[in-house]
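Have a look at the structure below before the remarks.
Just one protein chain is left out here, and the rest sit where they should.
The block that comes next holds chain A.
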Amino acid sequence: MVMGAAGSKLEKALGDQFPEGERYFGLENFGNTCYCNSVLQALYFCVPFREQLLEYYANNKNMGDAEENLLTCLADLFTQISSQKKKTGVIAPKRFVQRVKKQNEIFRSYMHQDAHEFLNFLLNELVDILEKESNATKTSPEASSSKKLANSPNHNLPNGTHKEPRVTWVHTTFQGILTNETRCLRCETVTARDETFFDLSLDIEQNTSITSCLKNFSSTETLNAEDKFFCDKCCSLQEAQKRMKIKKPPNILVIHLKRFKYIEQLGRYKKLLYRVVFPLELKLSNTISNADSEYSLFAVVIHVGGGPNHGHYVSIVKSHNHWLFFDDENVEMIDESAVQTFFGSAQEYSSNTDHGYILFYESTGGRS
């Protein structure tokens, strides 16, 4: 088998440094499902997510003929990977992909799909399922204890609101809170509105850094002309200043680079090939508390190709201080310095079309 050969090559490359208990498996492509595979690898190597999903599986496996859903399919897939006897190889995520296509017609076609849309869809689906289960547990207290996982007390938000929205482990892993502060320029009243997010979608510019994109994201924007703000105090549309700050930084910070931009003159989407550098370490300084929350890069979903409607997705992942390259079935070890080959192109036209598209940073706790 081709896969066996590839596996042994990776094992050879890692040698006795192969991490204890870790599995590196490629994922088979079922016709343009690389958008799915690349995101799955990033999520698999998102350790807190994987651990909670495996725990969920362990707690639910005895339920036997429980109804299949996207969560059970994903838990099943991750368990399948982590319990492989071999250290490397290839797995076919068939049941999971079928479930995705059943659930959402967008992903049913064999067309090229957007990995970010898929990630969004997946996380929101998981949340829905977990919330439903949690509701079911509440209404029937004698239900199996395993279902309480989603509702365990340590999974509450730090600044627990009174409405007490359901908080699942997907939330505790990915959710952050933004505060949108708007200051009316007439009466100076500041209106703050919180919104939650699973990822930050950033506008990008040529030859900039993620730090700079985040700064722009939080920079003050003036609302005027067509875009005035309705001030409750003035009871009218007013000019205002608006800015976004991070109220609660997430544990896993997912950054989506808006590389696919609708160009009005062209009447279609265009891929921005811009070079946007992203460091292996990052701090969010646009927080309300002014505390610097610290992050470390552990996965990147990469879009390969010159346009938005075709191309390929691969991912790079950091596991136990090694960087790995996942391209569907294929898994290779790469040097850390290879990460910079996915920054993008400094010039408009370039032969390099491998661009970092979704960045996954994990909190390293340090909040000075």
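Annotations
Following the convention adopted for this analysis, a residue touches a chain if its C-beta (ideal position, glycine included) is under 8 Å from a C-beta of that chain, and two chains touch if they have at least 3 such contacts; residues count from 1.
Here is the rule we go by: contacts and distances are computed from a predicted model.
This figure omits one chain of the complex; the name its UniProt record holds, of "DNA-directed RNA polymerase III subunit RPC6", "NEDD8-activating enzyme E1 catalytic subunit", "WD repeat-containing protein 20 homolog isoform X1" or "4-hydroxy-3-methoxy-5-polyprenylbenzoate decarboxylase", is "WD repeat-containing protein 20 homolog isoform X1". Of the listed positions A:Val167, A:Leu202 or A:Leu359, the one in contact with the omitted chain in the full complex is A:Leu202.
From the options A:Asn224, A:Ser285, A:Asn330 or A:Thr353, the residue with contact to the chain not on display is A:Ser285.
The residue from A:Ile106, A:Leu185, A:Cys234 or A:Val277 that touches the chain not shown here is A:Val277. Although one chain is not shown, part of chain A still touches it, namely residues 116, 120, 123-124, 178, 195-203, 205-209, 211-212, 216-217, 221, 244, 256, 258, 275, 277, 279-283, 285, 290-292, 294, 336-337, 341, 346-347, 368.
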